[in-house]
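One structure is given below, encoded as structure tokens.
The other protein chains are all here in position, but one chain of the complex has been omitted.
On to chain A.
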Amino acid sequence: MNLNMNSVESLVAQIQGLSGNIGELTQLRNYLKQCDDLLRTESTRLAPLLTELDPSVHSLGYLYILEACTSATVSKDQANELVLSVARFINVCAADQIRLAPEKFISICKRLKEQVVLLEDPMRGVAPLLTSIRKLQSSTEQLTTLHPDFLLLCLMSKCYKTGLSVLEDDVFEVDQPRDLFLYCYYGGMICIGQKKFRKALELLHNVVTAPMPIISAIAVEAFKKYILVSLIHLGQFATSFPKYTSSAAQRNLKNFSQSYLDLVNSYSTGKVSDVENYVQNNKDKFESDNNLGLVKQVVSSMYKRNIQRLTQTYLTLSLQDIANTVQLNSAKEAEMHVLQMIQEGDIYATINQKDGMVRFLEDPEQYKTCEMIERLDFSIQRIMMLSKKVTTMNEVMSCDPSYLGKVGRERQRFDYDDFDTVPSKFNL
């Protein structure tokens, strides 16, 4: 290819000429790669060129030029302009074109995120980043580097619901462990914000038990939140790790979260006053970890847990007795707690205000409705899908040359049984 490397004008011509089919685009990408240095040096002169290109048609070329433009440091006014232009590009660009140069695309998205954070207006980044994630990923199972950034912006702008839309996808493919850790950590926080504790627990669990050679600050913080959410949602915390947890995590995590483990201990006694005292004494510690709010939820979950336990034991119980057993100050307070729990569907009960009695009922669910059958069916379908996935993965794994190479080598070294019926040491 005979190209005039010095001319930006010819560059534009090339872009306009080579944006048709996939073959041309690959050619264009190679060309643009060669021009990368030129683009860097000429970055200040490039801005006008963008007007000559149509971002929806010439996405690849537009991306390269835009990336070069935005790589320079910018002032606050320009930042505003930059955010606008990048956001516009993200909205209209063609997904198949930008996927040819994912690193460039990620780079402009990161730039966008940086700028909106600097502008202290994280909300502006949420929508563009969501679009860019959707355009970048080849399937919803893929975790992109943009996921954590997006979730962080959601957190900062308190757009939890938007964040949840991404979290609902099952993620299986991961490029960078760090991305996954941050994705799960931020995702966990968003779920906590939405009180979706089960999902939060799952995400945080993934961080804590993920294979890791050394523990990271992300894992430590996730572990702390994991303990607290586990107390709120399950009412207990099993201090032993599952056996697939990395040894680094098993050895070290507990050392970094002693005050949380102590909280677990005092929680397990079931005495509200103990827990309250403990929290009061260690308030600074929890506050400096930014977990005080969550800790307070732990304390209030305790009343709930205790009342729930009563439903297992009693059919009717006076409000006064409830107040006494769960250490509430008055029957009135007990009534409020019970009422709230009935509203949230945690218990099934009726309050008889005349006698001051609460009547606990059984779970009215009879598992006879169509919805229930549908739910079951959905569950079965999902598990079938997952099990297919495992089979496929197993097949892929058993064909993976590097895996086979490793297994083959080890077998040769250690497994003499394949060749000899008698262990080798007796042959000598």
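Here is the rule we go by: contacts are C-beta pairs under 8 Å (C-beta built on N, C-alpha and C of every residue); 3 or more make two chains touch, one makes a residue touch a chain; residues count from 1.
Here, contacts and distances are computed from a predicted model.
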Name per UniProt, for the chain absent here [options: "Protein kinase domain-containing protein", "COP9/signalosome complex subunit Csn1", "Prefoldin subunit 6" or "Peflin"]: "COP9/signalosome complex subunit Csn1"
Contacting the left-out chain in the complete assembly, out of A:10, A:194, A:318 or A:340: A:318
Residue of A:171, A:192, A:307 or A:349 touching the missing chain in the full complex: A:171
Residue ranges of chain A at the interface with the undisplayed chain: 170-177, 180, 202, 205-206, 209-211, 213, 244, 309, 312-318, 321, 355, 357, 359-360, 363, 365-367, 372, 375-376, 379-380, 382-383, 386-387, 389-390, 393, 397, 402-403, 406
